[in-house]
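Every protein chain except one is present and positioned as in the full complex.
Each chain carries a letter (A, B and C) given by its place in the written order, and its residues are counted from 1.
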Amino acid sequence: MEKPLKMGMVGGGPGAFIGNVHRMAANLDGNIQLVAGCFSSNPEKSRIAGREWFLDPTRVYGSYQEMARAEAALPPGQRIDFVTVVTPNHLHYPVVECFLQAGIHVISDKPATFNLAESLRLRALLKDTHLVYALTHNYSGYPMVKEARALVQSGHLGRILKVVAEYPQGWLLQRLEASEHKQAAWRTDPQKAGASCCIGDIGTHAEQLGRYITGLEIESLCADFTTFVPGRLLEDDGNLLLRYKRQVEDGLPAAKGILYASQISAGEENGPFIRVYGTKASLEWQQPEPNKLILKYPDKPMEIRKPGNAYNLAANAFTRLPAGHPEAFLEAFANIYREAAKAIDDARCGRQIGVYDYPGIEDAVQGMAFIEAAVQSATDGAVWTAMPTMAD
Amino acid sequence: MEKPLKMGMVGGGPGAFIGNVHRMAANLDGNIQLVAGCFSSNPEKSRIAGREWFLDPTRVYGSYQEMARAEAALPPGQRIDFVTVVTPNHLHYPVVECFLQAGIHVISDKPATFNLAESLRLRALLKDTHLVYALTHNYSGYPMVKEARALVQSGHLGRILKVVAEYPQGWLLQRLEASEHKQAAWRTDPQKAGASCCIGDIGTHAEQLGRYITGLEIESLCADFTTFVPGRLLEDDGNLLLRYKRQVEDGLPAAKGILYASQISAGEENGPFIRVYGTKASLEWQQPEPNKLILKYPDKPMEIRKPGNAYNLAANAFTRLPAGHPEAFLEAFANIYREAAKAIDDARCGRQIGVYDYPGIEDAVQGMAFIEAAVQSATDGAVWTAMPTMAD
Amino acid sequence: MEKPLKMGMVGGGPGAFIGNVHRMAANLDGNIQLVAGCFSSNPEKSRIAGREWFLDPTRVYGSYQEMARAEAALPPGQRIDFVTVVTPNHLHYPVVECFLQAGIHVISDKPATFNLAESLRLRALLKDTHLVYALTHNYSGYPMVKEARALVQSGHLGRILKVVAEYPQGWLLQRLEASEHKQAAWRTDPQKAGASCCIGDIGTHAEQLGRYITGLEIESLCADFTTFVPGRLLEDDGNLLLRYKRQVEDGLPAAKGILYASQISAGEENGPFIRVYGTKASLEWQQPEPNKLILKYPDKPMEIRKPGNAYNLAANAFTRLPAGHPEAFLEAFANIYREAAKAIDDARCGRQIGVYDYPGIEDAVQGMAFIEAAVQSATDGAVWTAMPTMAD
Partner (left out) sequence: MEKPLKMGMVGGGPGAFIGNVHRMAANLDGNIQLVAGCFSSNPEKSRIAGREWFLDPTRVYGSYQEMARAEAALPPGQRIDFVTVVTPNHLHYPVVECFLQAGIHVISDKPATFNLAESLRLRALLKDTHLVYALTHNYSGYPMVKEARALVQSGHLGRILKVVAEYPQGWLLQRLEASEHKQAAWRTDPQKAGASCCIGDIGTHAEQLGRYITGLEIESLCADFTTFVPGRLLEDDGNLLLRYKRQVEDGLPAAKGILYASQISAGEENGPFIRVYGTKASLEWQQPEPNKLILKYPDKPMEIRKPGNAYNLAANAFTRLPAGHPEAFLEAFANIYREAAKAIDDARCGRQIGVYDYPGIEDAVQGMAFIEAAVQSATDGAVWTAMPTMAD
């Protein structure tokens, strides 16, 4: 890269932990500089955040519309190259649309939009631009998750038969939204979060993780939602059975799956956990020990694979340290930024589009379709429900 | 105990690993002696087993009917006090009935019978006798499983919200029944195993484990069965969503569950794994590390509890070694024998019936009802299905 | 085996957990029957133990001398085939000598004798008899320890460079010997335990485990002993550096080692843990998870090997259950009994001596030499001390 990328941010001000996560992840490789932002709908809070991050006060804006307009008006070498959108869900679409229309690349937090319709509209919008749209499904940024995907693609596991993906948390076991808990408040508010709390916020990570590793797409699902905490407006727990689309005609049944997410599982911190079973081998990965990829075989010793070793197919390109030096959440998050930055830099320099490994608009559409199908199934009493059409 | 109990065995001859398991488990405490048996429908094989176990050849029988008759005719101090039934499933009911009618106590392998109707008949049969009927759901014999149950009963976890129970195996990933693999052959044969392979053989362990620990009973379930191995006659994988019966009117939704069992999960050996989530704490136990009971809390460090320590509520009565000396499968199995032996000895000596901790006829009925509901649900396309009536 | 072996026991009465361990281990395979004993120097306690284990009262003796005499006088098919000696250390030699002189095979608890001189005398005594002498260093009975040994022998690890063996316990952190704690009392009493408490009781297990797996013998050692608990008469913690004898002239330095044992390590239950490093690979085994053998390589994924799998070289012959069914302490202990029983049965039947895998007189001598060298080193201020001569 000839010179660093300039980054703006919408949302992520004081109290929103995810803003700081994006800032640290963007910072890690030293080739991205945060230079502008609209960090809060409250201008004072926005100014505080800007000062804390040493921003030029003239580039801390009162509204995202103003920011998009003002930045687009700056000369190319000075204006932001991309914006990161880290608002609550209901604002994702309008903010993203606004910046794309100003010709500015976008990195967006997930879930992509408020509903599937918005994601389809977003896809249409992106079609005729050459703008980058990256979605921070950060678990797919982990080196050993990338290794898992490479092993599946290489045929190491044989034909995939079954996927078990889970994401248990416990932090919403109390009705935090009843007190002044900002994070809990918008996530449990259907006006801001959308039709789902638990599945939208974290179930969608489990879905993306399974799809990223296996390439399998859901055909239909059966979702049993529960709102365990009295007074809560959206589900805080969801158990799903999955049936995947047939990928090959090989005489074996199409793959099956189990997916669950929970926010009321006492003492669970933040534990995405996935197991994939194939005809030749199975694999297992979980975030609490992210540098281990477990492989099990019918006829060989169980293996634990780790980043930085010569035997890896794909992981090593996504580590920053030698073998044995553990990396974790921020480094995985930074891998999304690194890949998106490559794409943005290629666009900036007029280079041909290359191959990048970051979640994008197709993940947005699939994720929102998954949420809608799950909500539909649960609403109908946990009946089998086909994934909605995702054609334009 | 004044003198050892005398034990007979039906089934369990050469090639059937479970016969030897029962023999070792029965032997462990030194108060049970194997003295008679009909180990195979093939008299020669039966004789071989009898010789290997140093039995008096006159007490190695050609048929279970003959055995029941001959043993019942022996004087009290000499004849068997109980029989252990370790045949394939379809023979459980006839053999058990035969010995009960001869006035002989029974310890039976699981699943209890070929179908629910037989278990109901068995319950009726037992009603008017004072005979012991124990079912070797051996996972409930583990000290830390008993501790888990005691913690739930003591209120340590609060109100139970969710149960995740799984039992993955990989040994049927190949079609072993096509070669001369005795264990695989009868388990996949609807004439011998009953209407289910995977759920009947191991799913029922997961169901019993969940019920034993939590006391929760299933109200309805949704079961998605798959037969992944071409040519196989019964399912080798089953994914289930569970809805439990409401136990208390406390304003919270009734508990939910996920249960799965699989015999085609590459590299999984034999891993029953259960997680129980309550309003105050959650717990986790799995067979590969059976001496650890993990407790998680919203506000306290995660704990690992182990057998033999003074802080335990229930586990220590079911260990044979001091803390730090690991015990495992056979010792857990022997705990079922130990409790059943107490009951049989009390009956033999005419003592009043005490409190025993072994699975019995109610587990038989619940287990068979569970299998029938799951098979029904799966057959109907994985629709929600109520547990069948278990009234007489 | 044509008929079961008859076993006697000296020591192991009420309050001594190890007596029951030996009884259960001997019982497991169903080919050994406990028929006689002198379980305590207190005849009443001895009678109680005999009654509990259903022994013929005429074969519960008041002294071990009487027992040896009376049993030797019984006709061959009736008298005990071997005796198990489970007294405190100071009685090992006299009891063992007494039974050997009566022509009776011996299984003895460890450490073998009160001092090295006794072990050397014992070796001389055994020289001209064909009697079996087995020493229950039970950790070498674990299947995955046997696998570790086989892997080393097969060259899988290359040349061994380093061994780290440890055995931490915490139970003597309080001065239990000051109250009526029988187990603590004799172990900390130099009149009964010998010159060492911690190293004699458990350090010697770590030494045997290292020697069993690697075949390496100690040349010299440097031992730093501490008695942390005020008033205690023997050490409760020992840290050692080891230098092994050169085995081959290959231009590499001889192997080095670290060995430590502790009885004051708060919260440690009973954790023998060994790591062996070679030029090609390293291995790791610990009792709390006895069914895992970890292999690490410079250039391949870490492996976890487990009993019962076809890839094993040696483990499977020492398991009683299929893969995935955990076995533990008692089963490992029973493996010592099984191998000794083969030897005793071969002797009984006049068959030629075969190959047996149980610790014996050479382990006795090496273990006592190790203890003496360690005590000498520690007494001299933790200076390097050569292993004493073990020649006759």
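FYI, a residue touches a chain if its C-beta (ideal position, glycine included) is under 8 Å from a C-beta of that chain, and two chains touch if they have at least 3 such contacts.
Keep in mind that what you see is a predicted model, and the values were worked out from it rather than measured.
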item: Touch criterion as defined above, residue of C:R121, C:K256 or C:K292 at the omitted chain; value: C:K256
item: Residue among C:M1, C:I48 or C:L173 touching the omitted chain; value: C:L173
item: Sole residue of C:K162, C:R175 or C:K192 that reaches the chain not shown, by the stated touch rule; value: C:K162
item: Contact with the hidden chain (one of B:A124, B:A178, B:L233 or B:M302); value: B:M302
item: Sites on subunit A contacted by the missing partner chain, in the whole complex; value: 3-4, 17, 20-21, 23-24, 27-31, 34, 53-54, 169, 268-271, 287-291, 306, 308, 320-331
item: Interface with the undisplayed chain - residues on subunit C; value: 157-158, 161-162, 164, 166, 170, 173-174, 222, 224, 226-228, 230, 237, 239, 241, 243, 251-253, 256-258, 260, 262, 264-268, 277-282, 295-298, 302, 381-384
item: Contacts of subunit B with the absent chain, listed as residue ranges; value: 295, 299-306, 309-311
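Here, only the chains that are shown with their structure count from here on.
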item: Category of the chain touch graph - line, ring, star, complete, other; value: complete
item: Chain with minimal offset from the mean of all protein Cα atoms; value: B
item: Geometric centre distance via CA averages, subunit C-subunit A, whole Å; value: 56
item: Mean-CA-position distance for subunit C and subunit B (Å); value: 36
item: In subunit A, residues with contacts to at least two other chains; value: 295, 302
